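I have placed the structure first, in the form of C-alpha cells, so that the comments after it can refer back to it.
Complex shown without one protein chain; remaining protein chains in place.
Right, subunit A next:
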Amino acid sequence: MGQKTPQIYSVELNGAKDMKQTDKGDDKDKYRGLWSTCLELRKNHHKEHVTKEIDLDDHKLSNKELENKYHTNIVTGLSSTQAAELLARDGPNALSPPQETPEIIKFLKQMVGGFSILLWVGAILCWIAYGIQFSNDKSSSLDNVYLGTVLALVVILTGIFAYYQEAKSTNIMASFSKMIPQQALVIRDSEKKIIPAEQLVVGDIVEIKGGDQIPADIRLLFAQGCKVDNSSLTGESEPQPRSCEFTHDNPLETKNIGFYSTTCLEGTATGMVINTGDRTIIGHIASLASGVGNEKTPIATEIEHFVHIVAGVAISIGVLFFIIAVSMKYRVLDSIIFLIGIIVANVPEGLLATVTVTLSLTAKRMAKKNCLVKNLEAVETLGSTSIICSDKTGTLTQNRMTVAHLWFDNQIFMADTSEDHFKQTFDQSSGTWASLSKIITLCNRAEFRPGQERVPIMKRVVVGDASETALLKFSEVVLGDVMEIRKRNHKVAEIPFNSTNKFQLSIHKTDDPTDKRFLMVMKGAPEKILEKCSTIMVNGQEQPLDQSTAEAFYTAYMELGGLGERVLGFCHLYLSADEFPETYSFDVDAMNFPMSNLCFVGLLSMIDPPRSTVPDAITKCRSAGIKVIMVTGDHPITAKAIAKSVGIISANSETVEDIAKRLNIAVEQVNKQDAKAVVVTGMELKDMSEDQLDEVLTSYPEIVFARTSPQQKLIIVEGCQRQDAVVAVTGDGVNDSPALKKADIGIAMGIAGSDAAKNAADMVLLDDNFASIVTGVEEGRLIFDNLKKTIAYTLTKNIAELCPFLIYIIVGVPLPLGTITILFIDLGTDIVPSIALAYEKAESDIMNRKPRHKKKDRLVNKPLAVYSYLHIGLMQSLGAFLVYFTVYAQEGFRPSTLINLRVEWEKDFVNNLEDSYGQEWTRYQRKYLEWTGYTAFFIGIMIQQIADLIIRKTRKNSIFQQGLFRNKVIWVGIASQIIIALILSYGLGSITALNFTMLRPQYWFVAVPHAFLIWVYDEVRKLFIRLYPGSWWDKNMYY
C-alpha cells in the first residue's frame, strides 16, 4: 500500500524530451519536429505568450511573492475590473478546440474527391460538345446539355450526401464536448462567488473541495486533507495528497500545485490560479496531440486504391476508344461523346455513397454494442487491427478492489471475484473465520452511502478508500448487515491507517453482553502485523506462533503477493477485563494499550479483478491473430498477474525471469528464444533503442509493458506501426491523446476517459470494456468482407454498361444503352441491393483468421477485378445484348441488318430507313425503338444483377450453405430493383427525356436463363475453391 511514487511516474511535460533522449538516429529530428510544431501551433494561437519550455516556478514562491507577481490578494481576491482586464488579455480559461476544417472546405472536398473529378470532366465535355454543336447548328438538340447537367447534379448530390453523412457522425461526438459548464468558487472583491470556470483569470483565488474538478492550474495556498486524482495527466492511479508546501523542484512533482482538469477527491483547498486555458499543463499536452498527424485510415487507402483502379480503367478505355473512334473516321465531336459515355459507364456513381451508408450502418450496429465510432472509416480499421495496446485498469479489469484470496488455518481460500453474483464458497465453519470476519467488519472505516438498500451490494456507493471498500463489500456479502454488527460492537477507540505505522487499529466493546472484555482488532501490512503477534489462531484455537507457522505465513504471503495482489494481515486481542475495565479511557496518542503479543488470525488479499468477459475476448483476439499488448502504469507483478489471469500471457508461457527461476540459473543464461512472454517496465523501455524495441515487439508474442508513462505509449505505438501493424490503442487520460492520435485507431474510454482522449480517439467504448473492442473487430472484419462483395457487385455491371458503347463504336449497331439509363442503373436499381449486402452474415468464423495485411490483402484485388470484369461482367453483357437483339429482331431489325447501320440510323433526314423486312422507319420511330432497346438492355442488366446479388452473398461457400433467405434485406433489395424497373418502364415510360419505354412483358424474361447461368457458374467457381484450396483456381478466382 502507498508505494512511493516511482521515478517513472515523474512525468513532466517532457514526454517529448524523454523521447529525444531515448531515440537515436533519424527519429530524433522527427520528435523535435513534433515538439516544435506544437510550439509553432501555440505561437499562432497566442503570440504574446510563447514560452519555449514550461518554466513554472510559482511553486517555489511564497504567498507574498505570489501576491506581488499576480497583483492579487489572498484574502480579498482580484477585483472584478482587474479580472475583466485579465480576461480580455488572456482569453477565456478553456482549451481552444482543435483546429476544425472549415465546413465549406469539407464540402468542397466531397465535391472533388473520388470519382467526382471524372464526372466533372464528363459534364464539362458534355457542355463543350454542345457548345461546338451549337456553334455549327443553332437548332442542335439539348441532349448534351441535359446529360452534362445530370452528371453535375449526380456529383453534387452524392457530395451533399457524403457531407451529410460525415456531419452526422461528427455530431454524435459533438454531444460529448457539450458538457455541463463547469463552475468555480472564486473570491473576488472579497466575496465568494460562483462563476463559470471559463471566466477564471490568473491571480484568482479559488476554493475547491472533494469531488470538484480543478478549474485551472492552481498553486495551493491552503489545503486540508486534500487528495487529487492526477491519473488523467500522469497516469498515476493512486490519489495524490496535496498540501501547500513546496516539496519538489519539478512542478509536476511538487505537492502545492493542482492541475487543470484533474479531480479533487477529498478534502478542501484554496489556491491561486497561475495558468489558464491553453497555457495550462493540460493545454500543452492537448496541443502536442494536435501536432501528431492523423494517419489515413486503411479503408480510406483501400477506397482510394479502388478509385484509382476504376478511374484508370475508365480513362484508359476511354482514351483508347477515343483514338479508335477518331481513326475510324468518326467526327471528333462524336468521339468526345463516346468518351463521356465510357466514363459514365465505368464510374460506379452510387458506390461511394453506398460505402458511406454501409459504414454508417455498421457504426450504428457497433454503437449498440457500446462502440461509438467517431470517424466512420474507423469502423473498418478496427477490423484490420493486428495489435491492440490495451490499458489494464478499467479496460481489462473491473476497476475496483475485490477480495480475491484468504489465508487462515494454514490454507489459502479463493473468493469469488466476478462482477455480479458474489457467492462465496470457501469454508466458513472454522472458528478462525468467525474471528477473521469480525476483524474485517470492525477494523474498517468505510461506509455505504445511505439509502441504497435496494441497490445490489457490489454496485453500492461507498465512502472510503479502495481496499476498505473491498473489505466492506466482502463482509456485507458474507455476513449480512455490517452496519448493524458495528453498532452492536461499539467502537471506543481507533487509529486510522497511515503510511508510517502501516496498520489500522480499533477497539470495540463486544456484542456478547456477558463478555466484558474489549476487543482490539488490527489490520495492516502482513509483516508488520506478524511482528506484533506471538500467537496464531488455527481452527479457532490460539496456538503459539512458532517457526513453522511463521514459515507457512511467509509462504502464503509470498504466494499471494506473487499473484500481484495486495495482501493485508489481520490480528486481534481480547483485552483482559481486569486490566481494562469498562470505563477505561483509551488514548490513541499515548497508546495506553498493548501493542504486542497479539493473536494473528489470517491474511486477506485483494486485487482489481479482470472483467469476466475479458479472458474470452482475449482468446478470441488470439484466434483472430491479434496480438494484445498490455500497457499499464501499474506494478509489473500486478500487471503480469492480471495478464496471466486474462490470458494476455497464456498459461504455459514463461518470461525469461520465470525460466531463470524454474531452472535456477541466472537471467543472462536463459535462452531468450524459450521465453514467449516478456514484461517490460517503463525504466527498461526508457533505455531501449528503437531497434531493441522492435526486437522485443517482434520476438515475443506476449508482451506486457508495466510502469509506463502515457508518453511511452506513443513510443510503443510507433514501434508497433514500424512492424506494419494496424494498431489499436486504448486510453483515457489526457496524456494518452498523442498515442490515441498516432494509433491507427484510438479507442477512448467512455466512462473513465477524459475529453481530450475522446477528442483524439476515433472510437469511444461506452462501457470501457475490452470485450467490446473484440465485437468491434468482428464487425470491422465483417464490413470489410461485405464491402468487397458490394464492390464486386457494383463493378460487375460496369462491363455490361461499357460493352454497349464499345460495340456501338466498333460494330456500328444502334446504341444499345443510353448514358442516362446507365445513371438509372447506378443510382437507381443498384443502390438498395448493394447496401443490402452489408447485412450479409459472415461466411465462416471471421474471428478465426489472421487480420488482413495492410498492403497485401486489398479491398479490391486482382481476382476481384478480373472475376467481376472479365467473367461475370462479360456474361452479363451477353445476356443484356441478347435482350437487345431480341427486341430489335422482333421489331424488324435482325442483327445482321443492325451491323454498320449506325450512320444511317442516326441521320435525322432519313425517314424511310428500311429494316430486314423492307419496312420503312421514320427517324422518330427509330429513336423510339432505340429507347426501347435501352429499356430492354436495362432490364437485361437488372435481371442479371439479381443473380449477381445472390452470388455475391458468399465468396466461398455455396449460397445454399449461407442460406438464401437468412438475409432478408437482400430480398428487399431485389424487390426494390424490380419495382424501380417497373416504375421506370411502365410508370415513366411516357416521359421521353428519360428514354424509357413500356417494354413488352416477355422481354423481362429473356435474360433469366443467363441469370441462372451466372449463378451456376459462380457455384462451380465456389465449389472448386472449396475442393482445391490453395490451388491455382483458388488463388485466381477467390477474391
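Just so it is clear, contacts are C-beta pairs under 8 Å (C-beta built on N, C-alpha and C of every residue); 3 or more make two chains touch, one makes a residue touch a chain; residues count from 1.
The definition used in the following text is that contacts and distances are computed from a predicted model.
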What protein name does the UniProt record of the undisplayed chain give, "Transmembrane channel-like protein", "Cytochrome c oxidase assembly protein COX19", "Sodium/potassium-transporting ATPase subunit beta" or "40S ribosomal protein S8"?
"Sodium/potassium-transporting ATPase subunit beta"
Which candidate, A:324, A:827 or A:874, sits in contact with the chain we can't see?
A:874
Given A:754, A:932, A:954 or A:967, the correct residue touching the omitted chain is A:932
Which listed residue, A:622, A:894 or A:1026, touches the chain dropped from view?
A:894
Spell out the interface residues on subunit A facing the chain that's missing from view.
305, 309, 312-313, 855-856, 858, 860-862, 865-866, 870-871, 874-875, 878, 881-882, 885-886, 889-892, 894-895, 909, 911-912, 914-925, 928-929, 932, 992, 1000, 1009-1010, 1013, 1032, 1036
